[in-house]
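Every protein chain but one is kept in place in this view of the complex.
Letters A and B mark the chains in the order given here, with residues in each chain numbered from 1 onward.
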Amino acid sequence: MFELSYTLQIVMLGTLMLGAISGMMGTFVVLREQALIGDALAHAALPGIMIAFLLTGIRDLQILLIGAFFSALLAMVVLNVIKRYTNIKFDAAMALILSGFFGVGQVLMSHIQKGGTASQAGLSRFILGQAATMVRRDILFIAVVALVMFLLMMLFFKELKLYIFDQNFFKASGLNERFINGLLTMMVTFIIIIGIRLVGVILMSALIIGPPVAARQLSNRFNINLLLAGVIGGFSGAMGSFLSATGNNLPTGPVIAFLLGIIVLVTLLFSPKNGIIKQTIQIKLYRHHIKKYRRLIHLYENPGLPASHADDYHYFIDHAYVCIEDGQLRLTDKGKRRIKHVKAVR
Amino acid sequence: MHIEILLVAVLTAMSTSLVGVFLVLRKLSMLTDAISHTVLLGIVIAFMFVGNMTSPWLIIGATLTGVLTVYLVELLMKTNHIKSDASIGVVFTFLFSISVIIISTQLRNVHLHISTVLLGNLEFVMFDRMELFGLDLPASLFIMAVVFLLNVGLLSIFYKEVKLISFDHALAGALGFSPVIVHYVMMTMVSLTAVAAFNAVGAILVIALMIGPPLTALFFTKTLFKTILLTMGIAIFNSVSGYQLSRMMDVTISGMIASVTLLTFFLVFIFAPKKGLLGKLSLHHKQKETLAIQTILIHIHNHAGDIDAAVELNPETLHQHLNWSKKRLDAMLTKAYKQKYITLEGSLLALTSKGKQYYDSLNFIK
Partner (left out) sequence: MKDTFKVEDLSVAYDRQPVLWDIDLTIPSGILLGIVGPNGAGKSTLIKTALGLIKPLSGSVSFNGKPYKKVHKTIGYVPQRGSVDWDFPTTVFDVVLMGRYGHIGWVRRPSKKDKEAARLALDKVGMLAYKSRQISELSGGQQQRVFLARALIQDADLYFMDEPFAGVDVKTEKAIISLLKELKAQDKTVIVVHHDLNTVKDYFDWLTLLNIKVIAHGPVHEVYTKENLKKTYQADALMTMDGTSDV
């Protein structure tokens, strides 16, 4: 079989952990209808990275990520202030913060690297990530963050779940909304920050959104969703890095995102619950039946139509769905069964 | 020729923010995030067919992908009941990852760097030139001008329809204006504009240019037409001052324009007279004050002539009954004295005739 090189093992382990934890975290975020918050925060991290570098002059990943963390946190605070004090729609505020913060980051970067254009190589690393260059220390860092996030998630599982499903009830139960909201934001931010290193800013959203969306197609139960999202995320992460390492010059982040996209697509199309294919067929069939048996349904809802309407019903009379009794149109047993069947398609 | 760069910057800012007005009003802002990333796939696929970076097919292909993105997002929302932001996230990351994979495997040796496409490069627009009517112009300038005129032209022809559909979708349909057609024409223009802006500002900063000026303008305006005019004004201001600042500080132009866009938004958000943060806070403060004075008046009215009036209406002890701090009570009493609502009768508080009138005007039943 394959012999996995040490580097590849490292990378696969890293992306597996990242995929699993962001998939689980994403379950909360997507249900809270803030799926794109990850996208906004990831972009907003850029100026923080640059400022951290300007202040320390060190290229050390962990230090730069601390800058990223504060920058993303600032973006989140600004978003909340805008939401609280204006009528601006949240998605508009998010779009502006995402792009505006990124612009500030680009300015800082071009200032650092002087001469405008040379900066772009460094930036594309931020945008698309660079999993292939991970070393043991990076993995340790990711493992620690992922583990802490996982423990926090389990510790506050009950509260998080309640908050996601019913914020009003949560408040009414006397629980601290600010705390749980802050906790959620902080956890998402942390995960995004470690994700940027691996898959980059743009595709981080795939890791947050893809797994929960796919999981949602497979199960209606929250706990199962959470588990499935973790499994799907972890699998795509590890599998993605494996494929990208074996393929010719395949970038890791995009391969993971592509894989996730395929998984989402397959679940959307074929989910036994409400897959597009099953739904489309059933809806077509339902519509067809309703159209075909329109008159029969009408008779069922309005019993006792006089036989003078028989002209409209000759098809159904011919097929023994309807008979004429005492000068009235009557549904036969066959007709009643047919109606039951039509209704049952849903 | 720096004036050429400036012109491209201004035209880009104006075209993008013009379509942005309607994206903001129709709550589709984050859709630009998706469109601006997925058009890359259209460019890549068109490039694989024509093998030429300057072919107009690239623009057409990219625009079509943008429209396809909108369609797919809406399809997911409709068939699988996925919320709009989740469907945006699913669709755009998938299409974007495909384009990056194609670029890095199939088009390695080609002049198509992901970072160039994503980040744009205003500094370089003047190297890519074309000749038109004997004029030697940067291609971007020409493209941006055409897109801008197209946007303005379409909008002035269909202004009434666009306005109606943006405000009241259902009525538009009932009056016989097909909302679906107008929606897709609009989305085509958004995609085309995003594609055209690519060279100059790239996929990420174009979002700020689209959304920033209209969001800023909406703090001031009360009609759609004025919103559009002010948006254009702000776009021009942002791009010109962003350009100047970037030259002074020797940093990236597009990044600076986006930064200035964010900055003008923040300034307006904080200082706008009525709808701004400070305005809202001071209004809130005033309302609290009015409520406090009303509370005092009601308290005086209710206890006037009571047996315990001596304690309840004593300005030295009143704060205990209202459960306020002494400092707050004194401040509020001073205000009430100043407005001649209350007076001292002996050592006790009493309503003046003006105070009584004010009390009567308060409608408690409501």
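Following the convention adopted for this analysis, a contact is a pair of C-beta atoms (placed from the backbone, for glycine too) under 8 Å apart; a residue touches a chain by one contact, two chains touch by 3 or more.
All of these numbers come straight from a predicted model, not from anything done at the bench.
Trainee: Write down which of B:S166, B:N199 or B:T216 is the residue touching the left-out chain.
Mentor: Touching the chain that is not displayed is residue B:S166.
Trainee: Which candidate, B:V50, B:L149 or B:L175, sits in contact with the chain we can't see?
Mentor: Considering the complete complex, B:L175 is the one touching the chain left out.
Trainee: On chain B, what residues meet the omitted chain?
Mentor: Touching the chain left out of view, chain B contributes residues 25, 27, 157-158, 160-161, 163-164, 166-171, 173-177, 218, 221-224, 226-227.
Trainee: Just checking the interface: what residues of chain A touch the absent partner chain?
Mentor: Where chain A meets the chain not shown: residues 87, 279, 282-283, 286-287, 290-291, 294-295, 297-298, 301-302, 340, 343-346.
Criterion: only the chains that are shown with their structure count from here on.
Trainee: Report, in whole Å, the distance between the mean C-alpha point of chain A and the mean C-alpha point of chain B.
Mentor: Comparing mean C-alpha positions, chain B is 25 Å from chain A.
Trainee: Given the complex with chain A, which residues does chain B contribute to the contact?
Mentor: 24, 27-30, 32-33, 37, 76, 79-83, 85-86, 88-90, 92-94, 96-98, 100-101, 104-105, 108, 113-116, 118-119, 121, 123-124, 204-212, 215, 218, 246, 249-259, 261-262, 265, 269, 275, 277, 280-281
Trainee: Spell out the residues on chain A that touch chain B in their complex, using ranges where they run on.
Mentor: On the chain A side, the touching residues are 30, 33-36, 39, 43, 81-82, 85-89, 91-107, 109-111, 114-117, 119-121, 123-124, 127-128, 202-203, 205-206, 208-210, 212-213, 216-217, 247-251, 253-258, 260-261, 264-265, 268, 274, 276, 279-280.
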